[in-house]
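Every protein chain of the complex appears in place save one, which is left out.
Right after this comes chain A.
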C-alpha cells in the first residue's frame, strides 16, 4: 500500500516511538479476532484462485477423476490452445481497441476539463455548471440509461460496431476522472501557475508543461481505473453488439461458457486468459493504482 508510505511520518512514528512497549502489547492482544478474520478471508480469496489455475491445467478426464485441489498429474496446455483457437485473439484485439480507444480520449478530455475547472471555475459560470453536472453524473448508473443509449447508437448507425461501445464508455468515464484529476490539480501550488503566467505562457502551454507532468501519477491512476472497468465491461457489448466478430472478452467468456459448460478446465483457461492482461497491468501500476484508489482519505 502506498498510502502507508505517504502517511505523514510524524503521525506514523513519532507518537509511537516512546510508547512502543505499551502499543506492542495492545497490538498483540487486539490482533486476535481481527487476525483470525484476516487470515481466514485470505484463504477464502486464495482457494478459488488456486483452483482456477490448477484446474485450467488439467485434462477434462483428469478433472473428473482427481481431487479438485490436487495438482494435475500431467499438466497440459491443451485447454489454453483450445481457447485460443476459439477466436480468442480476435476478442482480445477487440477488447484492446475498445479499452484503448475509450480510455485515452476519455482521460485526455477529462484532464482538459479538470484543468479548466480548477483554473477558471471561480470566474466562469459555465465551468461551475459543468463541474456540478459531472458531480451529478457520478450518481447516474449506466444500467439506468442503457435503453436511450441503445436508441442513440441505432440512430447514429453504429449498432454492432466497436465504436458503439467506445462512445458511451468515454462519456461514463468522464465524471470520476474529472473529479480525481481536479483534486490533484488543486494541489499544485498557485505560485507555479502565476510564474508561468508571468513568463507569458498560454493556458494550453501551462496545461502541457506544468500541470501534465505534475499530475502524472493521478493520470496513471485514472487510466488504470477506467481501463479496468472498460476492459471488464459487459453490459455495453451485450446490448450494443451482436455479431461474433465484434465481441469483447467478457462477452466472449459468457458465450464460450454457454458452449462448453461441461468442459470446466477449458472454461477456466478462458477465465485465466482474459484476466492475465489486467494482472500484468496491475503488477506494473499497482502502487499508483492503490494510492490513487485510497487518495482523499487523509481526512
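Here is the rule we use: a contact is a pair of C-beta atoms (placed from the backbone, for glycine too) under 8 Å apart; a residue touches a chain by one contact, two chains touch by 3 or more; residues count from 1.
Here, contacts and distances are computed from a predicted model.
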"Polyamine aminopropyltransferase", "ABC transporter", "FAD-binding protein" or "Formate dehydrogenase" - which is the UniProt name of the missing chain: "ABC transporter"
Residues of chain A in contact with the chain not shown: 1, 3-4, 7, 11-12, 15-16, 19, 22-23, 26-27, 29-31, 33-35, 37-38, 41-42, 44-46, 48-49, 51-52, 63-64, 66-69, 109-110, 112-113, 115-117, 119-124, 126-128, 130-135, 137-152, 167-168, 170-172, 174-176, 178-180, 182-183, 186, 190, 193-194, 197, 202-204, 207, 225, 228, 231-232, 234-235, 238-239, 249-251, 253-254, 257, 261-262, 264, 267-268, 271, 274-275, 278-279, 282, 286, 290, 293-294, 296-299
